[in-house]
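Have a look at the structure below before the remarks.
Just one protein chain is left out here, and the rest sit where they should.
All chains are identified by letter, namely A and B, in their written order; residue positions are counted from 1 within each chain.
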Amino acid sequence: MEPAVQRLIDRQAIVDVIHAYCRGVDTIDVALLSTVFADNCVVDYGPGLGGPTVGAAEVVARLASGLPRFASTLHRVSNVDVTFTDADVATGIAYVDAWHRYPDDRPDAVVRGCYHDRFIRVADGGWRIAERILRVAGDDHFGVDWYPVLRGG
Amino acid sequence: MEPAVQRLIDRQAIVDVIHAYCRGVDTIDVALLSTVFADNCVVDYGPGLGGPTVGAAEVVARLASGLPRFASTLHRVSNVDVTFTDADVATGIAYVDAWHRYPDDRPDAVVRGCYHDRFIRVADGGWRIAERILRVAGDDHFGVDWYPVLRGG
Partner (left out) sequence: MEPAVQRLIDRQAIVDVIHAYCRGVDTIDVALLSTVFADNCVVDYGPGLGGPTVGAAEVVARLASGLPRFASTLHRVSNVDVTFTDADVATGIAYVDAWHRYPDDRPDAVVRGCYHDRFIRVADGGWRIAERILRVAGDDHFGVDWYPVLRGG
């Protein structure tokens, strides 16, 4: 396979993992979420949400226990940039608009920002998230501390 | 063509059809909408919007008559997942945030959810929507019944 073409195929596989994360979160699908993270992943949604969580099982357990407090969520990603470090490692930035509705009459909580990811190719040839840090441009009705989107390049 | 590469090309053609739908709706472009649906398609926006409509002409007629009640709409899709059943059939899930502005001072109506689609390759080699069901995570100011996004995988 031509290297530029292999990159397109790998890029799509990485985008599919980003989408599987969102869908896994929004449907609270533990089996799907278990296909998303590398074993020793580090995921950090920010200081106001507890800082880094280490390990795929720990991240999935945390999501599975935290998400049911919302009646519904929708994690819309866009602007996905992928940069390959080598054939089996890539970094990415994806914009996210994560909408959360509560089961009571609290106003919807929205967080708008960027996932800063590192992806690795694992033994079966697929891609997984090895590292994810959320940086936030702004929220509505969350009221927790985030890592900011950095300006100035 | 390498099968994995043919899949990328077909995937892009399918994504282009999803976008043509949105653009056709948002510009009320009947000619464009007429390129989107397979002849015997079934499109179902949910129980609160009348349930299934059958046939491309019927779907386009319904859109063309219903959309002008809004001053403006924008159907933003993201998180497009495509799974090929075989070389000429695929299923897809696409997130949608559909924004609707009324010509009067009613608040904007927004529906956030997922298109669950089936796509088929038609005689000219292009792809069309054979089936579309909208599942909704939540709306603002629509006030109709939807099929819900299902949780639990």
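Points to keep in mind about this one:
By definition in this document, a contact is a pair of C-beta atoms (placed from the backbone, for glycine too) under 8 Å apart; a residue touches a chain by one contact, two chains touch by 3 or more.
Remember, predicted model here, so these are calculated numbers, not experimental data.
Set against the missing chain, the residues B:30, B:87 or B:150 yield one that touches it, B:30. Interface note: of B:84, B:99 or B:142, the residue touching the hidden chain in the full complex is B:99. Even with one chain removed from view, chain B keeps its contact list with that chain: residues 1, 5, 8-9, 12, 16, 19-20, 22-23, 26-32, 71-78, 97, 99, 101, 108.
In the full complex, chain A touches the hidden chain at residues 2, 4-5, 8, 11, 76, 78-81, 93, 95, 97, 112-113, 137-138, 149-153.
The rule is short, and it goes like this: only the chains that are shown with their structure count from here on.
Centre-to-centre separation between chain A and chain B, using Cα means, comes to 25 Å.
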